[in-house]
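A single protein chain has been omitted from the complex, and every remaining protein chain is retained in its original position.
Showing subunit A:
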Amino acid sequence: MRKHTLAAVVSATALTLAACGSDGADSGADDAAAGDYPKGPVKVIAPADPGSGWDLTARAVAADLAKEKIVTTPLPVENKPGAVGTVFLADMVEQQKGKDDVIAVTSMAMNVNTAMGQTPYSYKDVTMIAALSAEHFIVVTPKDSPYQDLDSALKAIADDPGSVPVGAATDDQFPFSLIVNEAEGDPTTINYVTYEGGGEQSTALLAGDVQLAIAGVSEFLPLLESGELRPLAVLAEEPIEGLDAPTTAELGYDVTIANWRGFYGPPEMPEEAVAFWQDAIEQLSTSESWKATAEKNQWTTQFMKGEDLTSYLDKTQQQVDEGYALVSGG
C-alpha cells in the first residue's frame, strides 16, 4: 500500500515538472516567430548524465524559455548520455533527419571529438542553430606555488617538462598546448595529468599533486574567491568582469579559444523551425532570467547564429585540430 503512495508522489512530481514547461500555454501572443510552429512539445536533449554541464544548461535554458514565455509549448529535457555526446550526435544524424521536434545542447567538445576522430560526424552534419554562451579557460596555481606568473610557469615547463605536471581534462589540454606552442616550447613534452573536471583538479591543486591546472573559469571560482588558488592567466581578449586576472592577450599570447555552448537540430531541420529557435535563443540571450542564470554560473553570454556562427565554428575547429596535432605530436 505504502509503496503505491510513494510511487504516486514520484509520478506527481514528474508531472509537475513536465507541467512547468507549459506554464501560460494560453498566452500565445509572445510567440517568437510567426506561424504555428511549434505545435507540440519539443525535446531538449542533454547528451550527458544528469547534473553535467550540458544537462544544467539544457534545464536552465528550458526553464528560462518558459519563464520568459518565449516558448509556450512544453520543453521536456531528456538525458541521452554517451561518449561525450557522440552517441546522441550519431542518433541525430542517422535517425532524426528532417524532424522539427528535437534540439540538443552542445559545446566545444563537439570540435574536440571531431579532431580526435571519436566520431565520423561533425557540426557540419547537423543543423547548427545558435551559440548562446562561452566560458573562458583559466590557468591557475595554488596560493603558495612558486609560479608568480604565466611566464615563470612556462619557463619551468621549458626547462624540465617532466617535473611540471599540468592537470587538465582531455578537452582542456588543447588550449594549454596552444599557449606553450606560442611560447615556443614543445607541446608534445608537456606532462599532462588527466582529471575529470574542476572538482578533481581543485583537490589535486590543494593536495600539491599538481601546481598548474587549466579549466573553465566557473570550475575554479569558489577557490579563486577564497584565495586558495591564484589565477595566472585567463584565455580571453578582454578582461573578465569581477575577476582580477591577466588575459593571454595582455600577456602577448594569441590564444583566446573559449568553450562555446549552443544548440543544434537534426540535419535538414525545416527552415521554419530553425528560424523559430534562432529567434527564441536570441530573445533568451537578452532576457532578465537568462542574465541572472548566466551570472550565477559565470557564463559569458555570446549569441551567434547564421554566418557568424559558421565562421566561428570553422575557426574553432581549425584551432582545436591544430591543438590536437600538438598534443599528439602529429
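To be clear about the criterion, a residue touches a chain if its C-beta (ideal position, glycine included) is under 8 Å from a C-beta of that chain, and two chains touch if they have at least 3 such contacts; residues count from 1.
One rule holds for everything that comes next: contacts and distances are computed from a predicted model.
Novice: Given the options "Heme exporter protein B", "Tripartite tricarboxylate transporter TctA", "Response regulator" or "Peptidase C-terminal archaeal/bacterial domain-containing protein", say which is the protein name UniProt records for the missing chain.
Specialist: "Tripartite tricarboxylate transporter TctA"
Novice: Of the residues listed, A:109, A:138 or A:204, which one is in contact with the missing chain?
Specialist: Missing-chain contact among the listed residues: A:204.
Novice: Give the residue, chosen from A:122, A:191 or A:310, that touches the chain omitted from the document.
Specialist: A:191
Novice: Which residue, A:68, A:125, A:228 or A:279, contacts the hidden chain when the whole complex is considered?
Specialist: If we include the chain that is not displayed, A:228 is the one touching it.
Novice: Please output the residues of subunit A touching the missing chain, sorted low to high.
Specialist: These residues touch the chain not displayed: 1-2, 6-7, 9-10, 13-14, 16-17, 20, 49-51, 55-56, 59, 62-63, 78-83, 86-87, 90, 116, 118-119, 162-163, 165, 170, 191-194, 199-200, 202-204, 206-210, 221-223, 225-226, 228, 296-297.
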